[in-house]
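After the structure tokens below, expect a handful of questions from me.
Yeah, one chain of the complex is gone here, protein chain that is, but the others are all in their spots.
Up next is chain A:
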Amino acid sequence: MNAVSTELATYNFAYLDEQTKRMIRRAILKAIAIPGYQVPFASREMPMPYGWGTGGVQVTAAILGPDDVLKVIDQGADDTTNAVSIRAFFKKVANMAVTTKTGEATIIQTRHRIPEEKLTAGQTLVYQVPIPEPLRFLEPRETETRKMHALEEYGLMHVKLYEDIARNGHIATTYAYPVKVEGRYVMDPSPTPKFDNPKMHMSEALQLFGAGREKRIYAVPPYTEVVSLDFEDHPFEIQTFDKPCALCGAENVYLDEVVLDDKGGRMFVCSDTDHCEDRRDHGHCGTMLAYDKETAR
């Protein structure tokens, strides 16, 4: 008796109760069956505030098995608060293996980025989505946006891109860039930079999107066509960077700007920390890294 009373209350595997997980799995299956379609689900209160990834956490909790290896990234980094907390959360409530290595993970929960390393069959990418409705800022009525999806009326999406060009001379949407999935549903790829949009196309990995506050789940199954919307005379383009990563010298990757001092010093480094570390371990060296070694001596 004493042993029981002193023991901490234990959670069900992966925090959510089994009925909730079944409910979420049903929503996920439906989402996979209709690529890009937003499936409503009964989102639960999670032990974190809305906006911190409650949707992603619920999707992850529903698909986790004891043998899975979880990686969590926030802005591409494994060591930011959100990523560390969610990783620790699942380590605690599911007692499972966690990793920071993209290649070793079976489930990767992400906000903002798709890892630079190519994802392979069997891996699942779970996105935390704040606003799942791509038409929302142009059409505030949910009844109307649902009807527009149902009837495939997507002219409005191009109105947004038109406005971009009219105001800025080019399509200035750089994140949450709308895509058309499998030639049918227009989907918001969550706040990922448009740099990552091409990686969604024909991806070998399953991609699941969870929006906790908005209570929606949607999915892009493996090998699905994902096309970024554009105009014939203003084609879709991804961001380019003038310099390679200052630490690992990688080119054609998404870079973060880091301000170094108040005299205008700055560096551009890989947003994907795992990719950057891996490259450095393999002997790649950027300009700032070499400089650091010099001064250290």
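Going forward, contacts are C-beta pairs under 8 Å (C-beta built on N, C-alpha and C of every residue); 3 or more make two chains touch, one makes a residue touch a chain; residues count from 1.
What we mean here is this: contacts and distances are computed from a predicted model.
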> Name the chain not shown, per its UniProt record: "ABC transporter permease", "Putative phosphonate transport system ATP-binding protein", "Chemotaxis protein CheY" or "Cytochrome bc1 complex Rieske iron-sulfur subunit"?
Replying inline: "Putative phosphonate transport system ATP-binding protein"
> Which one, A:E153, A:E182, A:D256 or A:E277, makes contact with the chain that was left out?
Replying inline: A:E153
>> Going by the contact rule already stated, which one of A:D233, A:D262 or A:D281 would touch the omitted chain in the full complex?
In response: A:D233
>> So one chain is hidden, and I want to know which residue out of A:M48, A:L138 or A:M288 touches that hidden chain in the complete assembly.
In response: A:L138
>> Touching the absent chain: which residues on chain A qualify?
In response: 138, 147, 151-153, 155-156, 158-160, 162-163, 165-167, 230-234
